[in-house]
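Down below is the structure, laid out as C-alpha cells.
For this depiction, one protein chain was excluded, whereas all remaining protein chains were kept in their positions.
After this line comes chain A, so read on.
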Amino acid sequence: MESCNCIEPQWPAEELLMKYQYISDFFIALAYFSIPLELIYFVKKSAVFPYRWVLVQFGAFIVLCGATHLISLWTFSMHSRTVAVVMTTAKVLTAAVSCATALMLVHIIPDLLSVKTRELFLKNKAAELDREMGLIRTQEETGRHVRMLTHEIRSTLDRHTILKTTLVELGRTLALEECALWMPTRTGLELQLSYTLRQQNPVGYTVPIQLPVINQVFSSNHALKISPNSPVARLRPLSGKYMPGEVVAVRVPLLHLSNFQINDWPELSTRRYALMVLMLPSDSARQWHVHELELVEVVADQETELTPEQRLMVETILKSSNLLATLINDVLDLSKLEDGSLRLDLGSFNLHTVFREVLNLIKPITSVKKLPITLNLAPDLPVYAIGDEKRLMQTILNVVGNAVKFSKEGSISITAFVAKSESLRDSRAPDFFPVLSDNHFYLRVQVKDAGQGINPQDIPKLFTKFVHNQTLATRNSSGSGLGLAICKRFVNLMEGHFWIESEGLGKGCMAIFIVKLGIPEKTSESKNPFLPKANHGQTAFPGLKVLVLDENGVSRMATKGLLVQLGCDVTTVSSRDECLHVVSQDHKVVCIDVCMPDGFEAAARLHEKFTKNHERPLIVALTGNTDKVTKENCMRIGIDGVILKPFSVDKMRSVLSDLLEHRVLFEAM
C-alpha cells in the first residue's frame, strides 16, 4: 500500500494489477449474484424440484460470497473502519453459511445421485413390460387361431379333414418340428402311425398299445411330456446335431362314427383313443409352456363323441342337405315342366311318414326362430297312398318353408285331411273339377302361419316364376322365387289345385293345396285293422276268423301275430271257459294249445257245443309233444289238425289251407 519512492515506474504496476483485481472482483460479484437468480428462475419454472430449502441455503451462500467480493472492492484503497466492519461481518456470515452448505451437501448429493439410479431402473422396467406385452399379444393371436381351428373342426364332419387340419394348424401355431397321429388298428392291440405333418407318406409303423408310456398318456386327458426316445416319438432320423426337441403326447378320444379305414366294429364298451405326438424343433432351447400344453389339450378334446341328440341333428342336417341337393337338381325339372314333358314318379309310399319327415326337417329352424309348429293329420287319412312321394314332399316342404321364412313370430300349423266334396269345390278354384272314385282320394293340406301376410292383390303374382314381390322381400329373404311356381306345377300334375289366402299385410297367410292320390290295393275285409303288406301276396286267408286258446301269454301273442300275418281276424282267449263263451259260428278255426291242462277238455267241449258237424269250427291242436299219447288223445277227442311247436308262418299256412280245403287233416309235423 505504501508507494515505493525508488523508481517511478512508467505504469503504476500496482495500479494495473489492482485495476485488474478490481474488475475481476466486480465480475465475480456479478456472477455470484446472478447464479441464485437463475436458479430461482428455473426452479420456479419446474414444479418438481424437491430441495427448495437447499436452494435457499445455496443462494444465501452465493450471495454472501458475492457480497464479500463486492465489499473487497472498497478495501483496495484506504477505507474507513465501517467498511472494515462490514467486510468482516460479511466474511463471517459467508463462512457460516458455506460451512452449513458443505455439511448439507453431504446428505443431499447421494440423494440426487440416487434419483439418477431410479431413473435408470424405471427405464429398464419399461423395456421389460414392452417385451411382455409383445408375448401376450402373440398368445392372443395364437388363442384366436386356435378358436378358429376348433370352429373349423366343429363345422367339418369329414374325419380326414378334421385330423389333417388339426395337425397342420397345430404345427403352424406352435412352430412344431413334427406332429403325428397314431390310430388304433382294427384289432385294438396296436397303434399305427396314420398321419404326420412333414412326411408325405408315413411308413406304416405300428407299436403295441400296451406300452407303459401309452397307458400313461391314455389314462389322463392332459398333455404329458414324453421321452424323445420312446417308440412313438421316434418318427424320423434325428435331424439335429445335439438335442432332439421336447416331445409331448396327448390322447384324442375317437368319434364312434367314423368314415375311416376301420370297417369292423369293435366292442361298444371300450373307449378308443388315438395318440397325438408333438415335437418341438431340435437344437433349440425352446421348452413346452403351460399355455401351449393347455392349447394342445383343448384341441385334442374337440374330437368328442357326439351325443345321440347331436347325432340326430347331424343326420337331419345331412338329410336336409341331400334334400336341398335334390331340390336344386329339380329346378332343372322346371324346363321339363314347361314343355309338359315331366312325368310323375308314381309309387306306393307312407303318407304319414312324409309329413313327419317334413316336420323333422323344418324343426331345427322353427326352434331357432321360436315358432311353435304343429302337425294335425286327420284320423281318416290313409297311411299309404300312391303318388309321387318325392315331389309331394317337395311341395309340402316348400309351402311350410315359406310359412317359416316369412314369419317372425306366431305359430305355424299344418293340417292334412281327406277332402270330401264340400271342401273340394272352392269358389277360388272355379275350374277345378274333382272326380271322385273308389281308387283315389283327395288330400287337402293347409299350412297356416301368423307372419307377414300378403296383400290380396299380390297373390296371383306369387306364382309367377322369378318375380319376387317387393313387399314380401325383406332383408332376410333369399331364394329366387322359383319355389311356388314349381309347386303349383306339381300340384297341377297331380290333378289338384293350389292357392293362397291372406287377409292382408301383417295378418298371416294360409296356403292350401289339394292333390289326388291313389289308394293302395285293399283286401275285401276293409275293416281289418291289420292291413297286410300291399305287395305281400301271401295273405292266404283274408278275414278268416280264428280263435286262439293258450294259457301262456307269450305264445298266445306269437300265435296271434303269426295268424295276423296270414290275414286272419284273430281273437285270443286264455282259459277254457272263456273259449267256450266267446266261440261262435263265425269262427272257422280254433287253435288250442293242448299242452295246457284244460286243452283237450276244451276241445271236447267244443264238440259238445257244436252238435252239427258243419257248424263246428275246425280245431287245430298246437303241441310240443310228438309222442304217441298225444296223438291218440287228439284222435280220440276229434281234433282236426295238429301242428307241432315251434311252428312257422309257412307251416301254419299250409295246415290251414289243407284243412279248409279238405276239412280234415291229420298230422302236420
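Annotations
Quick note on the criterion: a contact is a pair of C-beta atoms (placed from the backbone, for glycine too) under 8 Å apart; a residue touches a chain by one contact, two chains touch by 3 or more; residues count from 1.
Just so it is clear, contacts and distances are computed from a predicted model.
UniProt records the chain missing from this view under the protein name "Histidine-containing phosphotransfer protein", selected from "Cytoplasmic tRNA 2-thiolation protein 2", "Protein arginine N-methyltransferase SFM1", "Transmembrane channel-like protein" or "Histidine-containing phosphotransfer protein".
Across the entire complex, the residue among A:Q57, A:Q394, A:S407 or A:S555 in touch with the chain not shown is A:S555.
Of the options A:Q446, A:Q565 or A:T630, the residue whose C-beta touches the omitted chain is A:Q565. In the complete assembly, the contact with the undisplayed chain comes from A:G624, out of A:P372, A:G410 or A:G624. Across A:L174, A:C595 or A:I637, the residue that sits in touch with the chain not pictured is A:C595. Considering the complete assembly, chain A touches the hidden chain via residues 257, 259, 265, 308, 311-312, 315, 318-319, 350, 530-533, 551-555, 557-558, 561-562, 564-565, 593, 595, 597, 624, 645-646, 648-649.
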